[in-house]
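All protein chains but one are shown at their positions in the complex.
And then chain A:
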Amino acid sequence: MWEPIPKNKTARPLSLSGHVGFDSLPHQLVNKSTCQGFCFNILCIGETGIGKSTLMNTLFNTNFENFESSHFEPNVKLSAKTYDLQEGNVRLKLTIVNTVGFGDQMNKQESYQHIVDYIDTQFESYLQEELKIKRSLHNYHDSRIHACLYFISPSGHSLKSLDLVTMKKLDSKVNIIPVIAKADTISKSELHKFKLKIMSELVSNGVQIYQFPTDDETVSSINSTMNGILPFAVVGSTEEVKIGNKMVKARQYPWGVVQVENENHCDFVKLREMLICVNMEDLREQTHSRHYELYRRCKLEEMGFRDTDPESKPVSLQETYESKRQEFQVELQRKEEEMRQSFVQRVKEKEMELKEKERELQTRFEQLKRMHQEEKAKLDEKRRMQEDEINIFSKKKAATELLQGQTFNTNSSNLKKDKDRKK
């Protein structure tokens, strides 16, 4: 973006004999940008309750309507909100991305992955827009993260391992600005030792945090001074307390009042100065020309694009694209064929399964039928036996009755005989 024109042997310096008027060029350029507005996206990483939202409200002197988050999120979530701010005739589209639930899980191993994925997704969106045939880059709402404020817990001792791991994963993707949150809980002497410890840990772990640029003489001295004060120890507050005859942003304690904008109390003013007033444009530029380019390069190389082929001859993107497309078509056909085969296979299997089931059912049916017939035969047999028994019984009964009748007659005739004799 803002690289100086390479010194060309064919471009000679020439002096002007009068006022031409192209000194208005920076103004022409700036005017255009003012009309379009600026985009600035900040990612805040820090544990729940560490003061991310409050700091944002304090930095931008407004109320961004944030609700307190719970500590029981199962996973780290990123929530992004975009705001339209206006100061003077500068319109700023500010997006603040918060990490909800960072550091709350029992197992924090995957905490940073969601953040990395989010950052990559924004790069991907931009890359896709850039590679579109009909694109509109100058109208594109840039969602890439320009600055990452990493909130360090004011333990006073050292960085947590989660901090180191997260920052290491992010340092090649985003400009990291570490801040010590709730700095009013650390005393001045402890703070100095804490800062040194943090910086040395970052260095020994190879974490590349954002360095305020020192190449422009106008700001190099203030930037290099600030580089030595990192990480900024900040206190945020949107409440105001009366000090003397002014209302200032402060936190009131029984033992005193911590004034947010008092540089003896904390580094808030320095953070605002560096982040917004001096280096916002540089943060945007670094994001675009360093972090995004790295992402793009890796992505294209992953997709198989190269600038030169193995013999170091320059390869045009078109050739690479064509060969990639051939590859892809072949692959697509193969996959289609594979799928067709597997589908046919599955159909066959299903058919066999169904046949098997049918056979089974048939067998069972036969079995049941046989059982039923057996039962029926048995029952028939039983019935016959019963009938036989009944027959026998009836015969017996008839015989008995007959015998009874005979006996009775005999008895009554005997009785009569006896009666006659007695007379």
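One rule holds for everything that comes next: a residue touches a chain if its C-beta (ideal position, glycine included) is under 8 Å from a C-beta of that chain, and two chains touch if they have at least 3 such contacts; residues count from 1.
By our rule, contacts and distances are computed from a predicted model.
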item: Protein that the absent chain corresponds to, by UniProt name, given "TATA box-binding protein-like protein 2", "General transcription factor IIH subunit 1", "Septin 12" or "PAT complex subunit CCDC47"; value: "Septin 12"
item: Hidden-chain contact residue, picked from the options A:M199, A:I222, A:V257 or A:V278; value: A:V278
item: Of A:P13, A:G206, A:G228 or A:G244, the residue in touch with the unshown chain; value: A:P13
item: Touching residues on chain A - with respect to the absent chain; value: 1-6, 8, 10-30, 32-35, 38, 59-64, 75-88, 90, 92-95, 114, 117-118, 121, 124, 128, 131-135, 138, 143, 216, 218-219, 272-273, 276-282, 285, 289, 293, 296-297, 300-301, 303, 305-307, 316-318, 321-322, 324-325, 328, 331-332, 335-336, 339-340, 343
